[in-house]
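Shown here: the complex without one of its protein chains, the others still in place.
Per-chain residue numbering starts at 1, and chain names A and B are given in the order in which the chains are listed.
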Amino acid sequence: MKLGDIARTLQCELRGPEDLEITGVAPIQEAVETELTFVANPKYYPQLSSTRAAAVILGKDAPPCDRPTLVSSNPYLAFAKAVELFYRPPRPVPGIHPTAVIADTAVIGENPSIGANVVIGDHVRIGARAVIHPNVTIYPCAEIGDDFVAHSDACVREYCRLGDRVILQNGAVVGADGFGFAPQEDGSFYKIVQAGIVILEDDVELGAHACVDRATVGETRIGRGTKIDNLVQIGHGSRVGEHNVLAAQVGLAGSTRVGNHVMLAGQVGAAGHLSIGDRVVATAQTGIARDVPEGARISGTPEMDSALWKKNYILMHEFPQLVKTIKRLEKEVARLRERLGDEG
Amino acid sequence: MKLGDIARTLQCELRGPEDLEITGVAPIQEAVETELTFVANPKYYPQLSSTRAAAVILGKDAPPCDRPTLVSSNPYLAFAKAVELFYRPPRPVPGIHPTAVIADTAVIGENPSIGANVVIGDHVRIGARAVIHPNVTIYPCAEIGDDFVAHSDACVREYCRLGDRVILQNGAVVGADGFGFAPQEDGSFYKIVQAGIVILEDDVELGAHACVDRATVGETRIGRGTKIDNLVQIGHGSRVGEHNVLAAQVGLAGSTRVGNHVMLAGQVGAAGHLSIGDRVVATAQTGIARDVPEGARISGTPEMDSALWKKNYILMHEFPQLVKTIKRLEKEVARLRERLGDEG
Partner (left out) sequence: MKLGDIARTLQCELRGPEDLEITGVAPIQEAVETELTFVANPKYYPQLSSTRAAAVILGKDAPPCDRPTLVSSNPYLAFAKAVELFYRPPRPVPGIHPTAVIADTAVIGENPSIGANVVIGDHVRIGARAVIHPNVTIYPCAEIGDDFVAHSDACVREYCRLGDRVILQNGAVVGADGFGFAPQEDGSFYKIVQAGIVILEDDVELGAHACVDRATVGETRIGRGTKIDNLVQIGHGSRVGEHNVLAAQVGLAGSTRVGNHVMLAGQVGAAGHLSIGDRVVATAQTGIARDVPEGARISGTPEMDSALWKKNYILMHEFPQLVKTIKRLEKEVARLRERLGDEG
C-alpha cells in the first residue's frame, strides 16, 4: 500500500513520498524497512533515530524527524486505523453450527455466526449479526443487543441485559452470583439468593475471565463505552459509569460507585460501599478505602494524593538514616538540657 | 404479598399495617413505593429518611423509624429470606440433556439436571439432585456429594472429592495441577507430578474462576461452610478451615494453613508455609508474610496490627513535613552545641 494512500485514509498530513510502498505496521523497535510505525508516547521519541521503519506516524507536537512522516492530531488513533489496513482477522463462519444447542424459545437476529457447542437457553433474545465462538453459554432469559461478540467459554447468566456492540473476551462471566452470605448465630453463613441482574450498556468490552457479578436485588451496571481488562472483578450491586478504563486484575467490592472517564490501573482494589468521582486516576495497586472526589489522582493503600505518595516513597529511602538522626538528636538535646539545667 | 405475612414468614416483629401490599425487595436507594428494603449496616441509617420504600427491615438497635418496620434480631438474614419470597430463579431442566457425554462407568444420583455438552468422565460418582449447567467438565474418578450445583465451564479434576451442597460458580476450577517445579542444575525446571487431590467439604462455595489447586501429595482441603469469592487462588497443599470468607482475588500460596471463622478481604495474599489463626481478619490487600495469631486484625504488607497500620498511614501525610522538621532541628542543635562548646 502506498504511503500517500495511507495518509489519505488516516486523514494525516503526509511529509514524505506519496508512492513509498508500505507492507505492514509494527512497534518502533520491531519494524522492518518496509513497515510503518508510530510514536504517541514522548518516552519513545529517542527511538526515532534508531528505528528501521520506512515511515512513522507522529503527533503535531513531536520533534522534527528526518524520516517520512504521517502527522496526526491523534497519532495513537491513526495507528489504530493503520493496523486495520493490514490485518484481516479470520472471518467468522456464517450460520449456526449444527452442534450448537439453541432453545426453541430463543430469538436470534439476522446473520448470526454461532460456533460449535454453543448453548443458548430458553427465552434468550440476541440481536443482529452476533458472532458467538465455540463453547459459549447463554443462560435462559438473557437479552443481548446487536453486533454481539462472545469468545469461547464466555458466559451470560440468566436475565442479564447487554446493549449493542458488547464484546466478551474468552471466559468473561456476566452475572455469576454475587458474594452475599448472611452470618448466622452458629457462625455459619446463609447464602443470599442473588435475585438481581447485570446490565452492560452499549460498547462495553470485558476481558478474558473478567467477572461482573449479578446484584442481590436490583442491578450491577457497567456504563456505555467502559472497557474492562482481563481478570477484573466487579462486585454485586456496583455501578460503573461511562467510558472508564479498568486495567487487568482490578477488583471492586460490592456496591462500589464509579463515575465517568475514570482510569484504574492494574490490580487496583476498592472497598465496597464507596464512590469514586469522575475522571479519577488511580495508579497500579492503589487500595481505595474511602470516597474519592472527582478529578483526584491517587496512589497507595489506603489511597492518598499521588504526588504526596511519590514524595513519601522517595523519603522512605532515607527513613533508616532519619531514625538514626532522631536518636542522635535526642541524646544531644538531652545533654544540652542537662548542661543548661533545663527541666522543661 | 402482605407485610403481615412477610413478618410472620421472616419471624420479625411487625411495626406497621398488616395488610400493606409489598411487591418486591430492593436496596434502600433504589426501592420504589411498594417495595421492602433493609438496613443492617448503621452507615446507611441516614438514608432511612429519604428512601421511597414502603417498609424496612431493621435490627433491634436501629434508631426509631416512622415507616412500617419489620424488626429482626438479624436484619441481614431476614433480608436474605425476604429476597427468596419474591425471586424465582429459572428452574433447571430435569433430566440429562442428550448432548451431555457421560461415561458408562459414572454413577449419577436421582433427579439430576445435567445441561448440554456437559462431560462426565469414567468412574465419577455424583449424589442426588445435582444441577450441572452446560459445558461443565468432570474428570474421571471425581466423587461429589448430594445437591451439587455447577455453573457453566466449572471443572472438577480427577480424584477430587466434594461434599454435599457444594456450589461452583462459572469457571471455578477444582484440582488443577499445583505449581510445583524442581530447579535443575542447568536452570530449567522439572515438573513435579501433582499426585494429590482437593477436598471441598460440605457447603463450600467457590466463586467464578476461583482456583483450588490439587496437592503434590496428600490433599488441599477447604473446610465446611467456607465461602470463596471470584478469582481466588488457593495454592497446593493449603488447608483452609471452616466457615471462612475469602473475598475476591485473594491468593494463598502453597501449604498455607488457615483456621476457622477467618475473614480475608479482597486481594489479600499469604506467602506459603504459614499459619493464620482462628477469627483473624485481614483488610483488603494485606500481604501476610508470617504466622498470624488467632483473633488478630491485620493490615499492610507485610502485615501488622490494623490499628498501628492506620495510625502510620495517617502520619504518612505528615511525613514530608516531619523530614523538614528533623533537618531543621539538626541545624539548630548543631548551632547550639557549637555555642556551648559541646563535643559529645
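Rule of thumb we're sticking to: a residue touches a chain if its C-beta (ideal position, glycine included) is under 8 Å from a C-beta of that chain, and two chains touch if they have at least 3 such contacts.
Because the structure is a prediction, the values reported are computed rather than measured.
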*Among B:T37, B:T51, B:T69 or B:Q233, choose the residue that contacts the chain missing from this document, as touch is defined above.*
B:Q233
*At which residues does chain B meet the chain that is not included here?*
99, 101, 117, 119, 121-122, 135, 137, 139-141, 153, 155, 157-158, 171, 173, 176-177, 179-185, 187-193, 195, 209, 211, 213, 216-218, 231, 233, 235, 237, 249, 251, 253, 255, 267, 269, 271, 273, 285, 287, 289, 300-302, 304, 308, 311-312, 315, 318, 322, 325-326, 329, 331-333, 335-336, 339-340
_For chain A, the residues touching the chain missing from this view_ = 24-27, 30, 41, 43, 74, 76-77, 79-80, 83-84, 86-87, 89-90, 97, 99, 115-117, 133-135, 151-153, 167, 169-171, 203, 205, 207-209, 225, 227, 229-231, 243, 245, 247-249, 260-261, 265-267, 284-285, 300-301, 313, 316-317, 319-320, 323, 326, 329-330, 333, 336-337, 340, 342, 344
